[in-house]
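Some notes on the structure that comes next.
In this view, the complex is presented without one of its protein chains, the others remaining in place.
So that you can tell them apart, the chains are marked A and B in the order they are listed, and the count of residues begins at 1 in each.
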Amino acid sequence: MMVKQKVMGLSGDEAVAWAVKQCDVDMVAAYPITPQTIIVERFSEFVANGEVETEFVACESEHSALSACVGAAAVGARTFTATAANGLALMWEIVYIASSLRLPIVMAIVNRALSGPICIHCDHGDSMGCRDASWIQLYCEDAQEVYDTVIQAFRIGEHPKVQLPVMVMLDGFVLSHTLQNVKILPDEVVKEFVGVRKPVEVEIPYLGGKVPLVLDPEKPLTFGPLDLYNYYYEHKMQQHEAMENAREVIETINEEYSKISGRKYGNGLIETYGLEDAEIATIVLGSTAGTVRSVVKQLRKNGIKAGVLRLRTFRPFPAKEIVEALKNVKVIGVLDRSGPFGGYGAPVFLETRAIFYDEDPRPVIVNYVYGLGGRDMHPGLVKQVYDDLQKILETGKIERHIKFIGVRE
Amino acid sequence: MSLKINLKEIALKKPLILSGHRLCAGCGASIIVRQVLSVLRGPTILVNATGCLEVATTIYPYTSWQLPWIHNAFENAAATASGIEAGIKAMIRKGRYKYDHVDVICFAGDGGTYDIGIQALSGAFERGHDFLYILYDNEAYMNTGIQRSGGTPLGAATTTSPAGTVIPGKTEHKKPIADIAVAHRIPYVATATPAHWADLMRKVRKGIEVNGPAFIHAFSPCPRGWRTPAGKSIEIAKLAVDTCFFPLWECENGVWKLTDRSLAVARNPKLKKPIEEYLKPQGRFRHLFKPENRHVIKELQERVDRIWEDLLKRCENI
Partner (left out) sequence: MSELKGWREVPIAGVCWKLSTEFKTGDWRTFKPIIDQNKCIKCLMCWVYCPDEAIKWDGEKVSVNYDFCKGCGICANECPVKAIEMVLE
């Protein structure tokens, strides 16, 4: 049942703030860092004008901001924070702790290059750096998706079969500071969609049975004990299972959301264009997907069977879906906006290669590192990638598996 | 606001920290915690920084805690407490919380407070959250093997400030953490020891009842790290106060007062003992009694005296 939506001119950061405003969040903790600052500024305005009933905690560092979210989430509150690059790097130990405590915190990451040298512009090195922290990671292409995804993130994380924190990524400056038309749902519709956070229950013998997983004086739980080698592994397995459960939940929420908004992002995990008969294709995350799609459209006009797969969910990695979508593609170029630095390729490339290993026949998979530190990936460079893929397709020869696009030699 | 402490009544209540924890025999921290938990006024949530107390009371799957308790990380007890307080505030405002009020208490060691934890502590003070932070100060990073911290006193031997032939123990004075708390102008700051239990309990209750941040610096003797016999922990705490090494005071909205034994010493200076009496029973200070290191004892005495004189000048109730 579609509802009437208001169109607002919002930047990506503002879209985040609006989504948080409507999601009945109890506590927002924040520390400013470019390019995330507008999220917390806009949200503070909502607070100062009495438009939300959220407690705004202006923490003295990102580490404390996420720590405060852990505390609030542990008492059953719905909580949100946002950061970028070095802010994320500073809160790195708490990122792991938050997911181990199974707290459905939602955090917006405005992708920015990690220092040093200090660079405030966009790349994915920050969120890629904690890809194994057991957080769900969703990458957005435009401000509309940012708005929609933040709302969905609360539902995904709070789902009883998931109970994990969620990172929503938006490209620094490219999305965070660029004005776009964003369709905003009415307040009551969003409020109904996200509902009220309902803690799951755990079985505790000394408390006489099932109790809610929150800090409650009536049912005193002990969160964050010391694990020895006899139980740490088991606790990690539980997180692993939750990540596996998240796949289906992300798809379901994507579907449910489309019913109230008229918008869905592929199946929630991946979004494809032109892959039905593509011979060459790229995998890309974030805003660059828009540029790639326009280049693909152009190539198709010229008879090149090109396609693109936008990876919306990076964690959990949608192995099955990617393999299925690209099964007829012969040459795949994986676009990574973060560096390899000693790895045999950058993160997305490595995982893509791994999932195709058992396929027969195997496609050619090559890596194009691009856009580090906000280096523009304009259509000309994207076309360069596709020209390269086409050459590999025609000659069967691979110059190098890993290429760096856009860097001056 | 004067709390009636009747031990015979309190001792009949169900304990909120259970036996079976693995803290050392004679550990000051466990005595402090038992005394603190005996004067709670209602629903309470505890936040515990990484350290001896946290580790020894929650070896999975066992827990000694009979009230809701969370350990997050080492340096963020105050930040976690801020989040708990804010989250509850919001839920109460929205009419979605079953309690009218919950007290939030942090337990952290000197490691997690003086050094790595000072940022979060300062931030929480500045934001004015309603919580009580109790520092159990055993004067070193005891849990990781007795390394020096900002709370280690001058001359103490620790594993990272050992009593060597060239350098005799720690060469820096103890950071005045409670003074730092007072400088933040929070409503209530106090010092306490488990030996002076009535004083500690009264101050804890005050800290809980005060609206806004409260800080209690609790002296926590450590037989293992201080190389003292397990049975002497309370005795050592008494000596710390009698020698004015650890004076008992409280500062309520900027008004300083000496309390308990320290008030008695201020009123009768003959009760003040020389610092050597405090240092002698402790193995960590043994090297200071060598002739070449005696100057450290002198420096320590001077420091203690200066701080004591300052206190005498500013306390209003002597």
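Convention: a residue touches a chain if its C-beta (ideal position, glycine included) is under 8 Å from a C-beta of that chain, and two chains touch if they have at least 3 such contacts.
What you see is a predicted model; the values in this text were computed from it and never measured.
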Check the options A:Gln163, A:Ser176 or A:Ser338 and report the residue that touches the missing chain. A:Gln163
Per the touch definition above, residue among B:Lys232, B:Lys273 or B:Arg286 touching the missing chain: B:Lys232
From the list A:Ser100, A:Gln144, A:Ser338 or A:Asn367, which touches the chain that is not on show? A:Ser100
Among B:Thr44, B:Thr57 or B:Thr191, residue touching the chain not depicted: B:Thr57
For chain B, which residues reach the chain that was dropped from this view? 7-8, 11-12, 15, 17-28, 30-31, 34-35, 57-64, 194-195, 197, 223, 229-235
For review purposes, identify every residue of chain A that touches the missing chain, sorted by number. 100-103, 163, 200, 202-206, 213, 221-225, 227, 230-231, 233-235, 237-238, 241-242
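By definition in this document, only the chains that are shown with their structure count from here on.
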Centroid spacing, where centroids are CA-atom means, of chain A and chain B in whole angstrom: 43
Inside the complex, what are the residues of chain B that reach chain A? 43-45, 47, 54-55, 58-61, 63, 65-73, 75-76, 78-91, 93-94, 96, 98-99, 102, 119-120, 122-123, 126-127
Hey, which residues of chain A end up touching chain B in the complex? 24, 26-27, 29, 53-55, 57-61, 63-65, 67-77, 79, 93-94, 97, 196, 215-228, 231
